[in-house]
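Data block below; observations after.
With one protein chain withheld, the remaining protein chains of the complex are depicted in position.
So, subunit A:
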Amino acid sequence: MKRICSVSALALVASVASANAQTTVEWWHAMGGELGARLDEITQGFNESQDEYRVVPSYKGTYPETMTAAIAAFRANQQPAIVQVFEVGTGTMMASEGAIVPVYQLMEEHGEGFDPSAFLPQVVAYYTDTDGNMLSLPFNSSTPIMYYNKTVFEAAGLDPEQPPQTWQQVEEFSRQIMESGAAPCGFASQWVSWIQTENLSARHNQPIGTEENGFGGLDARLSLNGEVQVRHWTNLKEWADEGLFRYGGPVAGDNAPPAFYAQECAIYMASSAARAGVIANATDFDLGFGMLPYYDDVEGAPQNSIIGGATLWVLSGKSDEEYAAVAAFFDYLTQPEVQADWSEPTGYLPITQAALDLSTERGFFDENPGADTGINQITQNEPAENSRGLRFGNYVQIRGIIDEEFEQMLAGNKDAQGALDSVVSRGNELLEQFQAQYQ
């Protein structure tokens, strides 16, 4: 008994000693399931690579839940050092100057040999301020692409190796698919806001808002009720009535993936990071990949698409040792091997040129046809004025408004112009409120 006591006392002393020697930082994230397991692996790799710092990841639910949890924790002075925030939260995070430590500043003070130019500009541009300073570290970025059912294409008499490239072709192919009876619906889409509105605008170099889509400052206002957007929404309404397009619901469009997996809709537009899930579910048919379509009669199309996903923000109020730990961890995260190991199985975009080169060298893209669709699409050309990204405050709610007005249009209460005009006026009211909050 005495011996057991002394052994456990020793163990206690040892654990206290090691806890003192190590600086522990918390990382709150929104990666559940398979992605969460991957993330834990990466973190474990960091913790085992050195014994000075320890990063403890904790899963906090969905993106909005994670952000809300971090904000509530900050208000109670219990915030984690690192929090993963989705792209639409960027406007809020950026404007909260007292609450965050910009990544460029953190790396200047605590990091060694941090080179901002190593990152892919199309990814990083979304998260830099107007002076080109990086504010948060891109972690999991994705872009919408097109998945299609080759088996149904063949049954409809279409060339299974030719995905539609333009919206005109999407319409034509969908009609042929329906009329031939190969499938009851042409296409479905995740995220009406992100894919059919924001990315549609970017791909045709149409403004989503003023002040360079909000990058220029808090006085930006929405302007996405332009000709191209109205034309596209009008088409979507007509196609929905005809049955060519099936609406998958608000936010991420939860009803779209089952429609594609059950072979009801032959084409499915979704995040490049949905790749693993789509492959796992596409067991009864051959799967093809394509880029997001565009209207070929619009000048400047196709532009690069814009990204979604999340970045890592550093919260203020921590000690120097903790920030040193965060800097070391960020340094580790941007290493090509770590990046490639993260991006290859998940479908997220590599964030540095070196990581992209490594995946190419390893032959990943040759072995996995279609895996490079997303990266090819965002690097299709240099980002133009309206295809860099977007940054607005209260944007979670504005996306909700986009969904609602789209639904109003589908229900026949408004036409496309009316619906988009309301998105602008209702959204601008939220932007005004947001601006007022930060003055």
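As a convention for this text, a residue touches a chain if its C-beta (ideal position, glycine included) is under 8 Å from a C-beta of that chain, and two chains touch if they have at least 3 such contacts; residues count from 1.
Following the convention adopted for this analysis, contacts and distances are computed from a predicted model.
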Exercise. Which one, "sn-glycerol-3-phosphate transport system permease protein UgpA", "Quinol oxidase subunit 1", "ABC transporter related protein" or "Aspartate carbamoyltransferase", is the UniProt name for the chain you do not see?
Worked result: "sn-glycerol-3-phosphate transport system permease protein UgpA"
Problem set entry | Omitted-chain contact residue, chosen from A:T23, A:T43, A:T92 or A:S271 | A:T92
For this session: Sort through A:Q162, A:N281, A:Q353 or A:Q397 and give me the one touching the missing partner chain.
Result: A:Q397
Exercise. In the full complex, which residues of subunit A touch the absent chain?
Worked result: 64, 68, 71, 74-75, 92, 95-99, 240, 247-251, 255, 258-259, 262, 264, 394, 396-397, 400, 403-405, 407-408, 410-411, 413, 433, 436-438
